[in-house]
Structure formats: structure tokens, C-alpha cells
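This is the structure I have questions about; it appears just below.
For this depiction, one protein chain was excluded, whereas all remaining protein chains were kept in their positions.
== chain A ==
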Amino acid sequence: MMKNKPDEEDYWNSSKFKAFTFDDEDDEFSRLKESKQAVNSIRSLVEEEDDEDEVEKVSWSGEPVGSISWSVRETAASNQKTQREHAFPKINASSPSVSRSHSGYSLSSLFKGESALSESSVKLYAPELRKPKSESKDYISDWSPEETIHRMQQGKVVSLERFRSLQDKLLLLDFSVRAHDGNIITAVLIHLKRTLSKEVLFRELESRQTALRHFIHYLTEIRDHRLLLELLSKRRDFLKSCLNLPFSPEESAHVQDHYTLLERQIIIEATDRLAEHAGKVEIFQKFPRRASILNMPLITTLYYCCFYHYNEPEGTYSSPLNIRHTFRISEKQYFVTVLAARAKLKAWSDLDALFTSRNWLGFTKKKSPLSFHRVVDILQKNSAPTQVLQEYVGLVDDADLRIGLAQKHKCHDIVINTYRDLKDRQLLLGYRGKVERGSAEERKINDLLDSPHIRWKN
């Protein structure tokens, strides 16, 4: 802990700490402009055919003409043309059944070790590596499980059928896992699936997590849902038996919340759809629902309820307050969501109520868990009128930030009042130039400047 201290001090005491700074913004920009200008001036000088004689031709999409992906499109397009030319279907005279059986490379032949598979067709497409010395060994000899896996890795003919005992099969599996080649693990698993009862297979897989994951992946891929479900429900039962163990309560709480949320969404969706169709509830007429609320995230659901069900008593499922409490939504999240929803509806008075708190003397005060700076941002995004904005800009504590915001959103009163409070005559004079001629603001500035009661600091 003590070790951290100097760090912090370093940070606070040194002004060296900096974020990514673009020193001299203008300069940087002008540099880009400079090179742009240069480019343009040259462009006028060398007209047209400029792209022609470059190192490589580039089509508009930027791919070099002649690159593979470009040519795929190109030859396909030319193909369409030729197709149109031969409008008649072409009848092919030659016999359709040229025997194709000589390709012969099939999984079962692989497993049976049939010699249909010639060595050459499995030749590895890599620069010739030196041949291992084992290659000179005889074909049909008795490969051990380990040797068999090695041969499979080299793409050679092997016979898995020969391994009949459970022990051998498991050895195969273990060696394949050790070889880290998913392809071979899968091949062995396929063999095991065919030749073992699923009770035995499942039992053995339980203690072989890597192989198990490959098997689940395999079943998912081939869409063997029946077996997969069986396997997973076995896992689920296993998990269920584990639930009594001290598993993270946090995790199960999230699952519970997910369930509760979906349950509510179903109820709200049913009720609201009816209400919308009946056409009796004004808000659904004015702002038709755009999508169903089913399966939406919690905060989206809260927003929805703030939009359509804001004033409901806390007892209902769709009441925002009820949702807030049920799901333990943080104060900040709640405020932001209400703010966004009510601002969208331009229900400014709701916001007033939201931020107003009363102390024990009965005085009211505006309070917010998020900075008023951000409140203003959100309001402005929802095109709140200046009057409303002004109220919240005025609540920003930091004077510089407040003036900045006020100037940005043209809240003249706040700017003027702040300068007055700062007793800064110069700034006020400067600001007079920015307000409209003959406006109320200008008059107010003039009155202040003429006022004998203010002791200006400059």
C-alpha cells in the first residue's frame, strides 16, 4: 500500500502528466492543409492519365486490377455476358457418368486402411521437408496408438479399426489430445462414437475435458441435437448437484434478475399492445411504439417505462420506481434514464420535480447524482428550450465551466450575471459585442456598466 503513495504524489505534483496532446493545433492543421494544397497545385499541372502509368493499376474500389478478389468479380461479370449470348440451354452430348469413383478418398477407407488412398494425393502442400526415417517402415505393420496418431498428423493412411480394446481406444484419444491437432482429435472421437456405447464414451469424456469440448463442438457442428442435449442435460444435472456448493451468489442473482425481467416484459408487452390497439391511451397514439420490449436490456426497459408509464403508482409492474427497486438500479443510472425519457417527451416539469429535493425547513434545492454539466448535455441533445437550459446551466458549480456552457447555449443572463459577480468589466464589455443590438440583454449590460454600485476590478 505504501508503495503506491509516491506514485500518487508524483501524479498530483507534476504537471508532466499529460494526455495525448496535439501541440499547436493550428500548426498541425495548417501542415495538413499545406500538403493538401501542394497536392492540388500539382494535380492541375499533371492532368488526367496520372493513374495510368503507376506501379500497379488500381480500380476505384482500390484493389489492384488483377488481384484475386478483383478478378473474381470481373470474370464473374464477364460470365454473365456470355451467358446472355448463349440464351439457349446447352445440351451436353458427352456421357454424364464418367466414373468418378477413382477419387476414392473417404473417411471410412481411411479408417479401414484401404489402399485406395495413394500416398501422392495426401502429399502435404508445403515446401518439401525432410522425410522422417519412420517412413521406410512397412505399411501394414502394427502401429502402436502413438505411432498411429503420428502418422495421422502426417496425413498418412491409418487404420483405427484395429484398435478394439477400450484401453487402446483411450490411448488413441489421449495421444491425439497430446498432439494438439483438433482435426485428429475429432477423427478419433468419430471413431469412438461409432464403436463405443454412449454410456462408456460419456463416462470417459468426463475426465477428459479437452476431448469433451471437442466432442461438444463436433456434435454442435453436425447438429446432433439429441445426443448433445443428453450430454448437456447430464452436465446440467451435474451442475445442479453442485448448486448447493457455495457458488458465486452474484452469478445466480444475475440469472434470477434475467428471469424476472423477462417475466415482466411479457406482462408489460401484452398489456401495452392491447392498450395501443384499443386506442384509448393518449401516449400510445401520440408516440406509437416502435418495437416490442421483449428481450430488451433492463435499462432500455426502464427507459420504455419512463416514457409510457412514468406516473404510475409504485405498485404496478411497469412503474419506473418499482423497476428501480426490484433490480437495484443505481441512482445515477436511474436519473440519466428518466432524464433522457422525459426530455424526449419535453416534459420539463417532470424534470423539475425529479431534481428538486426539500430539506427539513421546507426549502427546496436542486440536487443531482450526476453533474449538472451532463444534465445540460442531455437536455441540449433533446433540444430543450433556452429557458430550461438556462436553469440547469446556472446550477453548474464551476464558474469557468458554467460560462463556457452558457456561451455555447446562448444563455446570456448567466454569462452576464457571472461576469457581474466576478466584477469583470472588461469581459462584460467584450460580451456586449456578442449579443444582439437593441436586445434586452444589451440593455441589461449597459445598465450594469452604468451602475454606480458595482466596484469593478478592472
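Here is the rule we use: a contact is a pair of C-beta atoms (placed from the backbone, for glycine too) under 8 Å apart; a residue touches a chain by one contact, two chains touch by 3 or more; residues count from 1.
Just so it is clear, contacts and distances are computed from a predicted model.
Visitor: Which of the following is the UniProt-recorded protein name of the chain this complex doesn't show: "Ubiquitin-like protein ATG12", "Aspartoacylase", "Vacuolar protein sorting-associated protein 33A" or "Auxin-responsive protein"?
Guide: Protein name of the absent chain (UniProt record): "Vacuolar protein sorting-associated protein 33A".
Visitor: Looking at A:L370, A:L422 or A:L449, which makes contact with the chain not pictured?
Guide: Per the contact definition at the top, the residue touching the missing chain is A:L370.
Visitor: For a quick check of understanding: of A:H214, A:H309 or A:R402, which residue touches the chain that isn't displayed?
Guide: A:H214
Visitor: Just one of A:H150, A:K169, A:H309 or A:R402 touches the chain that is missing; which is it?
Guide: From the options A:H150, A:K169, A:H309 or A:R402, the contact with the absent chain belongs to A:H150.
Visitor: Check each of A:S159, A:T316 or A:Q333 against the chain that is not shown and name the one that touches it.
Guide: The single option touching the absent chain is A:Q333.
Visitor: Any idea which of A:L170, A:A187, A:L201 or A:I293 touches the chain not displayed?
Guide: A:A187
Visitor: Mind pulling the chain A residues that touch the left-out chain?
Guide: These residues touch the chain not displayed: 3-4, 7-8, 11, 14, 16-20, 22-23, 25, 28-29, 31-32, 34-39, 41-46, 48, 50-51, 53-56, 58, 60-64, 66-72, 75-76, 79-80, 83, 90, 92, 94-96, 98, 100-108, 110, 121, 123-134, 150, 155, 179-184, 186-187, 190, 209-210, 213-214, 217-218, 221-222, 250-251, 254-255, 257-258, 261, 295-299, 327-330, 332-333, 336-337, 370, 374.
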